[in-house]
Structures are given as structure tokens and as C-alpha cells.
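Okay, here's the structure, questions in a sec.
Shown here is a partial selection of chains from the complex, left in place.
All chains are identified by letter, namely A and B, in their written order; residue positions are counted from 1 within each chain.
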Amino acid sequence: MLMSATEFRESLRTLRPRVFVNGDRVASVADDPRLAPGIAAIGVAYDFALREEHRQLMTARQGTSGRIVNRMLHIDETSTDLLYKPEAVRLICRESGCAMRYLSHDGLNAIFQATRRIDANHGTDFHQRLVNYLHQVQDRDLTVGIAMTDAKGDRSLRPGKQANPDVYVHVTKRTRKGIVIRGTKAIVTAAPYVHELLVMPCRTMTAQDKAFAVACAVPLDAKGVTVIARPAGRPGEAAAKFSAKYGQSTGVVHFDDVLVPWDRVFLDGQVEEGGFMTTSYATHHRHSCIGARAGFGDLLIGAGALMIEANGLDPAKHGHIRDAMVELIKIVEGFFACGVAASVYGAKDPAGSIMPDAVFANIGKLLLATQIYDMHRLANYVSGGLVVALPGPDEDHNPETAASLAAVLAGRPDIPASSRLEVARLMEDLTASYSGGWMSLISLHGGGSPEAMKREIWRNYPVGEKRELVERLLDRGVLSEGQRVSKQPGRCCATGCEVPELPAQRVEDAAE
Amino acid sequence: MLMSATEFRESLRTLRPRVFVNGDRVASVADDPRLAPGIAAIGVAYDFALREEHRQLMTARQGTSGRIVNRMLHIDETSTDLLYKPEAVRLICRESGCAMRYLSHDGLNAIFQATRRIDANHGTDFHQRLVNYLHQVQDRDLTVGIAMTDAKGDRSLRPGKQANPDVYVHVTKRTRKGIVIRGTKAIVTAAPYVHELLVMPCRTMTAQDKAFAVACAVPLDAKGVTVIARPAGRPGEAAAKFSAKYGQSTGVVHFDDVLVPWDRVFLDGQVEEGGFMTTSYATHHRHSCIGARAGFGDLLIGAGALMIEANGLDPAKHGHIRDAMVELIKIVEGFFACGVAASVYGAKDPAGSIMPDAVFANIGKLLLATQIYDMHRLANYVSGGLVVALPGPDEDHNPETAASLAAVLAGRPDIPASSRLEVARLMEDLTASYSGGWMSLISLHGGGSPEAMKREIWRNYPVGEKRELVERLLDRGVLSEGQRVSKQPGRCCATGCEVPELPAQRVEDAAE
């Protein structure tokens, strides 16, 4: 069953979560105007899956059940899946700014892989529990939020050493019915308007941190859950051409002795497995972020083009304007290309699923994390200075000023001042407002800060193989023919990943 | 007479300007809370001049009158003046974000130079008028805004060719009493709360643009002047730790057949002189911007250091955090150094004043214009991800959540969560809010867009001298001793400016 955006919003009424926004208890999430832009943004990921023209990108056949599901809930099985995922994310984020629902995909895929591995190492049965849960989520077409980043407290101490243990979510009791968890997750995207939260660990653990190695699924309105969130976007602001319509809320989530039934527990004390689950999530998620921010890039490129036009400039004639647009395109497509490469060189998992190549996924995320600021700079550059002195929207209806402003603020004679002001306000909204700043920050720190990506790149890159290449070239002077052999037959030179399965596929295509 | 901030605010009551903010007519500029942060920011430039410890930087002796004046109104006479100006601007902008009053300095200095030149070329008497006006402004310690950037209309047509001539300010009539001007200036910083506006041309003109070559001084409440402005900063917002206190308003200013008496007219139809006035202003102003943004940089550096501390991190141990702080410092001091160099190599003007070196001033402004985005990135980087999920200030007093948030959101045990939240909100205010975005945009486009600076650098740089150097080296093989002579004795190799006189100048200043 695939829901529409409207059905998604309605479905939120079935839950009664404890949510605070700006100090107020939210009576009904589905009806609070401060959350509406967030619900609308997630809605795009629902509606697009119902559109015939987006069916291929937005839906997929789930291998374990044979059913057609929203791609945001699908377990990737082929490199085509890996390619279509960021394409689908880009499609919905260019419409909504950030559709958030790919978080569900990333969490479910990570736990799918991790539970298989835990079971293999510990003789547990987490994987089947996850598959059962997955099918429920898919069948009900739910949106699942990710509660990963703990409050962390004193960063110089491990979880088990904190004065206040509640700065990390942890298990306080195990009963016949399930586990009881408490603690705080500090940065939970879309927290107020998801159906469920996937609680996951955010770091590697040691034996002393046993209680902190926990993953499980919790309904948003489970007893003991409190969400303290910010409004989504800039609801109700007339100048917010985009973010009054679509936005994201992020929240702090407290778990105050929440009971989680055993069939919703996916990690419980296997400290050595937490790191893999976190890393696997990070790899899927950074891959998704690439698609998301490319979609935001599409908005900036389009808005920049409109602004240039409204200013009466022509990129064909004004080299410095064209240059800035090309630079913006170079950044956006440059990091998106890393997402494509991460798909092509995806790594098969013993669980039967596939994971994006970690090197390319991390490079792509690292590029977008730091270059989002350049994207804003370039979009601002091509827009000119109008935004700085832009009269507020209330001025548009001021009888004493509206006419005179309209007369002088147009750029090109065939584009009215009101159109120019509108796109200038959009540009301000996207780049020079609370929403624009939030987009920069979430791009920089979301899914791990740049240092984390650098470490992952270093950890995964086949430096040894390159060193051996050079040693071989150095040791032997002019090499005889017999020595000119790469030491890793069957592995592509780029990243050491296995390409060979690709051609067999393609050969058949060509044979058609 | 040097006013205090309080006296400045009171002085605004003597004017009755026609000002609109967000569609409303402002009853009293001095009392409108939406403009208060702007008035407070300018106030800093007043108060600091009264402080003994800032006397040397914040005041100067005006050579034409012998009187002590606020440095923001002073005509620079020595390279020490040129050095103290950006230092003074930095001092007040690190306190206020952007004190705006340096605009008065930049405009007065430009017209001081330009009128002398016009008189020399045209036998006019503009310079003496300007000196008289200058002394009035200094004696009354006024703040003068700069109305330069015209609305411009169709950018592919010159002023005289526009369908609607009002997109540029121009002279419509000359009477015995003075000139009558009309048209629109589109981006006027601090417009609602200055005493006077200096109307200046924003581009070079041709003979057909005679009516548009006009410079003059207009009281803000002159008949026919309308200001349509944005609020200054984020007045009244609890989360705006900085910009609720200090901010800038920018406005559109209509001149609807405004009469300007002859003694306030400084350019009237001398089309070939408009370009020099504009360029001279640009050079002074870009030099000032360097100091202003370095002051903003000081705020980011300080806020970054506090945030790192509150997160419990130590730059001495965490190399990537230290690296980002050093990068931030490198940017800020790197462009400030260009301001210093522009002062050291200042160029004496026939009017008796001195102008910053154009190459260094433009490079410094170009560096800050593009790197302001990197400054935000680096400040965000060292701050970590907390800002993304920062609960709003209303949450601080919510009895249902305040205690639990306080318990888990602290980083270091000796720094309470409230302190960490406060500095996180400051960081958001400075970098990821409407104010932060405005700062980026004004840095990028204020005082001319990057392309304008590049053209000025190219126009002023002694490329020919470098080409001759290389030609000489090439033409002669190993040069004999007699040939190893630079062709420009007595000129420094950096920019062709005269250094040798420097010490002598300094002696005389001090000897006075």
C-alpha cells in the first residue's frame, strides 16, 4: 500500500506523541502550522511514488517479499538500485528542498546488513526480527526517523564513564516483554512528524559500554518519549517563498524509561557490532545526502538563472556570470558524480544487499559538506546586490510606496518588478535566511562532520596497493615483460572493488 | 563637539523623515524598535570616540580647521591616518557587527578629492563648498549616509537611454536656489537613521548622461525624500543574541523632485569627473570594508573559541579543530594585511589628502568578499552540529522540558548547558540567520561586486613595469653590471608607489 501525501498527513493523527515546539506542547502534529512545511516536504516522497512518470525511480520490488515498495523503504539489491536511490532522492529534494524520508532507507539498510552479521557472529536472531519489522513498515508505507546522535556530554569520556548516563541512550532493564531504554538523542531530523524512530548507536563501543550498544524501533508516541523540536522551515513568513511551504524540523528526543518489545530490538549489548552498524548507516546516508544536496543545487541553479534573467544579464555575453554558473554546476555535478561512482562500485553484502562504495560515498559527502558554502556564494554572486535592500513583502501592498517601487525596481523591461522581487526573495530564502543557514549547517555536520569522512576515506582506501605499485616500478629498473603484472588481477585499479560482475550483466544486454 | 550614543539617538528626533519599514510609516525613527539595533550600532562609533583609551584611533585633528573630530568624519592626511582608519573601523565593528558610520568618512574623502579636481579642470568652486559642508558636519558630529547605487533599470542601457529616467537620480531643473533632483537610489545602508544623505554617481557617464552626473548633500527629511527600509538586524527576537542588539538597515530611497541648495551641490553635469568621484569613493570604502569585516572576523574567532570550549574540546589536542581556527585567522588577518599595505602605500592627492593604494585596497576587499563564506564555514565547522537542533529560547522556560534539556545538553562539566546554548545561539545568529546571510551578501556585493574589484586591480597594477623587467632580462643574456638598473629609480618594486617619503611624512605629522 503506497500512501499519498494527504494520506501520510492523515496517518499522523493516529499517533499521540509528546512534542514541544518553541516551549509549547503541540496538540496535533498534523495540524500545527509550525510543522506543516516538514510534513509537506515528506509528502513529496509519497506523492511522487504514485506518479507513473516517476515509478521507476520512486518504487522498487522488495526481494524478501516480492512486493512493490517506496524506494525510500527498499533494501538495495543491485547497483542499479544504488544508482536509482540518489537519483530518486535528488528528484524529491529538488522539489522539496530536503525530503528527509531517505533517512528511513538508510537506517533500514544498515540494520539489515548489521543484524545478519551479528547473528553470524553471536548466534542471535536479530535479522529475522528486522525483516519482519521491515515488511510491516513497507506494507504500511511508514516514515521512520533515525535517532542516532546522542547528547554525548563530556566528549573526553566514553559512554560508560559519563557522570550523567542519560547523555547516551542505554538499556536500564531487561524484562520478559522487552528492554527498557533511557537517555537523549540530540539531533533527530524530522522527529515530530515521523511514525517511528529507529534508535541506533552513534559510535564504537568497548566492553564497558555494554548497556549503550542498543538498536531498536520505537513508535513516536511510545510512553516515555518526548520530542523538543524547532519549527520546520519558516512557516507563515510572507518572505519565505520556499521555506514557508517546505522545510525541516530537527529535534532533541528524550527516552524516559521506554519499554521496547523484543521483536523490535536489533542490537542489545553486542558492543563489537555497534561500530559496523554505525558505519554502514553512515555510508548509506552519505550516499543519500549526495542526492539530496544535488537536488538543492538544482534549485540554486534554477533560481540563479531566473535572477540573471530578471537582472537583464546574458551569460553568453557576461563571461564572469557564466563562469560563476559553470562553477556552481561543476560543484553540484562534481559531487553527484561521486554518488554515481559509489553506486557503480557498490559492495555486495553477505546479507544479500549491496552497499555504496565507501570511498566514493565519503568523498562525495565531504565535497558537498564544504562546498555548500561555495554554492551559496555563487548563487549570491550571480544574483547581484538587490537582495541586500529588498523591501519586505508587506511593502508590496503599501499604497504609498508600491507603485513607485514597482516603477524603478524592474531590471529587464519585459519582466515586471514583482517577478524580480519574487525571485530575489526566493534567493534570500534559500541562501540568506535561517533556512539557508540551516541547510549549510546540516550539510556540513549531518551524517558526520568532515573529519569523520576523512577518516573513513583513509580507512577504506587501498593505499597499500598503490605503494606496492610504486615499489615494483622502483625496484626493478626497466621491467621485463613478465614482471609487468598488477598484483591484484580481477580488481579494478580505481578502488580495488570488484567490477567483474558488471560485464556479464551488460553482455547479455548487448546480446539482446 | 563630539556626541555620545545617547546624544546621537536624541539628535534624530530633530528630523522628521518619511520612512517606511515593512509597509508601515515610522512615526519616530529614534523610537521605533525595528530600527533600534541600527541606531545602537552607529552609537558605538560615537561612544568610543569619547573614551580616553580609544582617543588616538577614534579621533583626529582636521587639517583644514585644526579641530578634533571623530575619525569617521576626518579627511585623511597621512599614511598614519590611513592606518588608523581601518583600525578604528575594526574596533567599532568588532563591537557592533558593522558600525556603518565609516560610510560618512568614505564619501566625504572622495568628494574632497573629486571637487578639487573638478575645480582644477572646470574652474568651478565645488571644493570650497565641500570644505564648508565638511566643517558643519564635523562640528555637529553628524552621520552622513551614502546614496550611490542607482536602481539602474535595464542594465544594457546607459542612464540617458532608460525608458524610465527615474531609475537613476538626475537633475530635472536648475533654479536660483539650487538644483532639483529626482530618481531612486536602490541600496542605501543605514538610510532611515542618518542625518544626511550624500548623493553620488555610481558609474562613469558620457556626454548624453549630463543630467545624471550629480553629487550633493540632502537632509534626510528634505521635502520629497522617501526611505523604504528593512528592519535593522533581528529586533525583538529572543534567539538573536547579537542582532537583536546591533544590526543594519538598508533601504531604497526615492527622490521626488527634491530641491538642493547650491552650497550643497558638489558635482553638476561634469560628466567626465563622475568616474573619478565614484572610483575614489570605492577605494576609500573598500579600504574601510576591510576593517569592518576584520571586526566581524574577531567576533567569529571569539565565538568559535567559546564554542570549542563549551563542547569540551581542546585545539591543542584536536588538530583538525586548531587547523580550522588557524584557517579562519589566516583569512581574517590575510585580508586585513591588505588594508595595512594599502595604508602604507597610500597615494597623496593634489587636494592635500591621501588615498589608500588602489591595488591593495581592492585585493583586500576582493579577498573578504569571497572568503566571508569560508569564514562562516569555518566558524560552523568548529562549532559542531548542536546548532542544527538547537531548541528555541522559549524552551528555556518550559517547566516540562527545561530541566531535562539542561541535564543532557552540557558539554564540559564545568560549563552549564545554558552557557553552551547561549553561545550556540550566538553562532547561529552570526552565521546561520537572516543577519548572517545579510552579512555575506553585503560583503560580496557592498562597495561593488568582485568583478568591479578585478577590473580596478587590472587598471591600477603596473603590469607594464613587470613586462619591461622580464624583457630586459631576456634581451641581453647575462647582463653586464651597468645594465642591471631598474628603470624606475626611487619607486618601490611592489606597486610603483613612493616609499622613501614615508618616514619624512611621519616626522612632519608628529612635528605639528
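Rule of thumb we're sticking to: a contact is a pair of C-beta atoms (placed from the backbone, for glycine too) under 8 Å apart; a residue touches a chain by one contact, two chains touch by 3 or more.
A quick note: this is a predicted structure, and the numbers were derived from the prediction, not measured.
The complete homomeric complex described by this structure file contains 4 copies, of which 2 appear in the displayed model.
As a working rule, only the chains that are shown with their structure count from here on.
Our note on geometry: chain A versus chain B, Cα centroid distance of 40 Å, whole angstroms.
Touching chain B in their complex are the following residues of chain A: 20-25, 149, 151-156, 163-164, 166-167, 183-184, 186-188, 226, 228-230, 250-252, 254, 256, 311-313, 320, 370, 373-374, 376-377, 380-381, 384-392, 394-398, 400-401, 404-405, 407-413, 428, 431-434, 436-438, 440-442, 444-446, 449-451.
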